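Submitted below is the structure of interest, expressed as structure tokens.
Removed from the display is one protein chain of the complex; every other protein chain stays in position.
== chain A ==
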Amino acid sequence: MQSSNGRARGDGDGSGDSAESQEDPGAVSRDARYEDPWYDALATGWGELDGTGIPARAVPAARREHDAADVRARDVYLEVQRSEAFQEVRSGYRRFVVPGVAAFLTWYVAYVVAATTAPGLMARPVVGAVNVAMLAGLGQFLTTFLFTWAYARHARLRRDRAALELRWDTQELTRGAQGGAS
């Protein structure tokens, strides 16, 4: 775990090392619920797990070494997906992206619909030759740049480090699971 942390810093360009990013991913991944790949692999799970497909495949897979390794690699992903560290990365991503996409799509569609259905409103002059339509159009440019900046900042501060740690951990687990097969 320590080595992967060090690597995360080494690979980054330093921008991810701000105070904000220290709190969330660090604590969670160190607690490493998925350190043992067999931890509670299939017995529990989410309510949505349909319980038929996955466990059924785990049994015949024992036939051959290679198949077994593949199945174990599959389990690693399920396991990581359920880990708290990953849940945090995912919810961090979704919490930003879902409202963000909703906001800019609404704003854009509103702009296009207004431009086509309410030209009178859009033609209203503001300053000199500049009218509402011109301001709205340039406003779209401005908000696009702002959204871009906000997204990049959010990803850099809230996601990058945790995601990188998860990446090394997951790869280590997959390698371990595949064992001699690879």
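Assume a contact is a pair of C-beta atoms (placed from the backbone, for glycine too) under 8 Å apart; a residue touches a chain by one contact, two chains touch by 3 or more; residues count from 1.
The rule is simple: contacts and distances are computed from a predicted model.
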Open item on the list: Which of the following is the UniProt-recorded protein name of the chain this complex doesn't show: "Glutamyl-tRNA(Gln) amidotransferase subunit A", "Cytochrome c oxidase assembly protein CtaG", "Cation acetate symporter" or "Isoquinoline 1-oxidoreductase, alpha subunit"?
Closed with: "Cation acetate symporter"
Task: chain A residues touching the omitted chain (full complex) - done: 48-50, 52-54, 74-75, 77-78, 80-81, 86, 89-90, 93, 97, 100-101, 104-105, 108-109, 111-113, 115-117, 119, 122-123, 125, 127-131, 133-134, 137, 140-141, 144-145, 147-148, 151-152, 155, 159-160, 163-164, 166-167, 170-171, 174
